[in-house]
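Scroll down for the structure; my scribbles are underneath it.
The complex appears here minus one protein chain, its other protein chains still in place.
Naming follows writing order (A and B), and every chain is counted from residue 1.
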Amino acid sequence: MPDATLADRAIVMRQARLHARISRRRAVSMLAWVLCGAALAALCLSIVWIIGLVLVRGIAALRPSLFTTVTQGTGGGLLNAIEGTCVLAFGTLLLVIPFGISAGIYAAEFRSSVWARVIRFLSDVLVGLPSIVLGYFGYVTMVEGLGWKFSVAAASITLAIICLPYVARTTEVALGEVPQSLREAAYAMGAGAGTVTLRISMRLAMPAVVTGVLLALAISVGETAPLLYTAGWSNYTWNGHLTGSPIGYLTYVIWAFINEPFAAAHALAYAAALLVTGMVLLISVASRMILLRAQRRM
Amino acid sequence: MKSYRAHLLAAGVIGLGTALAAPSQAAETRVLETGSSLLYPLFNLWVPAYTKDHKVEITTQSTGSGTGISEAVSGLAQIGASDAYLSPAMRKQHANMLNIPLAISSQMVNYNLPELNGRHLKLSGPVLAGIYDGTITDWDNKQIARLNPGVKLPHHAIIPIHRTDGSGDTFIFTQFLSDSTPHWQQAHGYGTTISWPAIQSEIGAEGNQGMVNALQQNPYSVAYIGISYKGAITQNKLGEAALENRAGKFVLANDKTVQAAAAALGGKTPADEAVSLIFQPGAESYPIINYEYAIVDAQMGNPPARDVRDFLSWSIRPDGGNAPHFMNQVNFVALPAAVRRLSQKQINEIGKEQNASN
Partner (left out) sequence: MTGARRAPGFGIGMNFRRLMAILGGSVPVSAVAIVLFLAVYAWPAIRFNGFGFIASNSWNLGSLYAEPVSQGGAMILPGAQYGILFLIVGTLLSTAIAMLIAVPVGVGAAVFLAEALPGRARLWLSFLVEMLAAVPSVVFGLWGYAVLIPLLGHYIFPLMTGLLGWIPWFGEPAGSGYGLLTAGLVLSLMIVPLIAATLRDAITAQPMYMREAAAALGATRFETIWKVILPGLRPVLIGAGILATGRALGETMAVLMVSGNALNVLPHSIYAPISTMAAFIASQLDSALQDPTGMATRALAEVALVLCLIAVLVNVLARLILARATAATSQQRA
């Protein structure tokens, strides 16, 4: 009888230690979840705060005249800036779509070739180059070197170079998802590389490729530093010249006008911030919806 | 069906592109003015008034005198606004550049001292030099107290604020420090940008507007700010210092003191008008005044040359840009008649070679 109680006691004590360890682990896990939740909460608070600031002060500054008058000194409207942003975005996409998608196609379809590897590596290098460096490059080579002055051409080319690696990489990844069997079937039916890629692989990869292009659009709308040195600034709407004439853009207004000690300037800055952030968010939402719809179809 | 969509998309894209590319205005000349943040408020008053009756599109930018000079030299801007004239080396390298005074402005030394913003603290060049090179570190320093007997100065570190961008305000301020303090002239000199002595608490700001903001956000700071921002200073209830002039008197910047300093120069403005008005003699002279320059390329080609000439000619006229109602809004002083004639002579040089063929 005494031996049994000793043994029982040992068992009970071992059970107790085990339970203690489990409760400790549970407590630690609970604490960990709280910390993770706090991290997420901090993030969400920040985004609400930033977007909230832009929304509140931006909406307060919105008036119909913003869209119909040009900037006059530190007041006026945003017509020139809005139009300029659109022109620059259009110019950038015009350049980045053919060149970027081709780079992605080559890297995906001729994957093991030397050139594809060069493209892939240097694409990573290009994506790591800070945008101010590209702006500086654009300033010295195009604005000054080629004598284009502040111009749509210099700005669009600089923005296009910034966006190239994003479009190339998205296209490459998208094409990589296309099953090889599809390509083989197409080749077996006698199609050449062009047909296979453009009419078959690209069609399947299109949603993801479009996402990459939309990303390029978002970048060209939201960039500031390189444009300061390639597009300059203009208080008037675009006069149609690709070189020799500066152009306005929304991010300039945010950067330059928030510092002016005039309330009208601040209002313009917040309105511009609202427009830019709104545009980029819209593009981001569109991107996501395209991907979701494509996934659902698959 | 699919080709319809593709064609529609293409049409939409082309349509959008054409709409955006369509020239918005017919052949109106575009002029870019960039540079001095001190001149910027005045240009923003001039441009709407001028373009009401004249067909030209002038864009104004506040980027700092350094940018004004460099962009005018490289042809990116047609009018470079600058509080500083071109350096001798620049003038040698670009002999076709003109510095054309448009008005006379001045510079304040402002501070943010919680109890003393209402009264005008007395400061001098050597004291400011000491503050900006770190030898005078606290507001209740003996040298400041000596200039301000009976004033209760706070025991707190001074936060000097300087410009980070290439600035005409830095140019005239450091000229003042150099002229009044030989030690500063030797150690640091003057320029649109200098290597500011490293002081732990100092702050760099962009543009006059940045200086006003930094001053307002940092109690116990001191900054040099162009007179056209006097409104912002009074609005934010910040302080303005009375500066010691060459005659030993402490003066504030106003029309009388600025005109006294300008008159002290006598007829000594040279033809190229690149001259410093800093620290002029005279009991009433304000020590930091300067010509506000338009840096312009005399060899400018003709579509902008004629418009630039016309605009600049209007801006120096006493019934045009130099009229009292413009000058008073920015606290500038109109050009004296002799200087105006020199400026007009330089303005006539713009596009002169091309003029012959017109």
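The rule is simple: a contact is a pair of C-beta atoms (placed from the backbone, for glycine too) under 8 Å apart; a residue touches a chain by one contact, two chains touch by 3 or more.
The structure displayed is predicted, hence computed values, not measured ones.
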For the full complex, contacts between the hidden chain and the displayed ones involve A, B
Sole touch to the unshown chain from A:Leu66, A:Ala89, A:Ala153 or A:Val276: residue A:Val276
Of A:Ala10, A:Leu94, A:Leu129 or A:Ala185, the one touching the omitted chain in the full complex: A:Leu129
Taking the full complex into account, find the residue in B:Ser37, B:Thr67, B:Thr181 or B:Gln209 that is in contact with the omitted chain. B:Thr67
Which parts of chain B are in contact with the chain that was left out? 63-64, 66-67, 69-71, 74, 87-90, 92-93, 157, 159, 164-166, 189-196, 198, 200-201, 203-206, 214, 217-218
Give me the chain A residues in contact with the hidden chain, please. 22, 25-26, 28-30, 32-33, 35-40, 42-44, 46-51, 53-54, 98-100, 102-107, 109-110, 115, 118-119, 122-137, 139-141, 161, 164-165, 168, 190-195, 197-199, 218, 221-225, 228-229, 251, 254-255, 258, 269-270, 273, 276-277, 280-281, 283-284, 288
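In this section, only the chains that are shown with their structure count from here on.
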Using the touch rule from the top, collect the residues of chain B that touch chain A in their complex. 16-17, 20-25, 30, 32, 43-45, 47-48, 57-62, 74-76, 206-207, 209-210, 212-213, 229, 232, 235
Residue positions on chain A within touch of chain B in the complex are 72-74, 83, 86-87, 90, 94, 143-144, 149-150, 232-240, 245-246, 256, 259-261
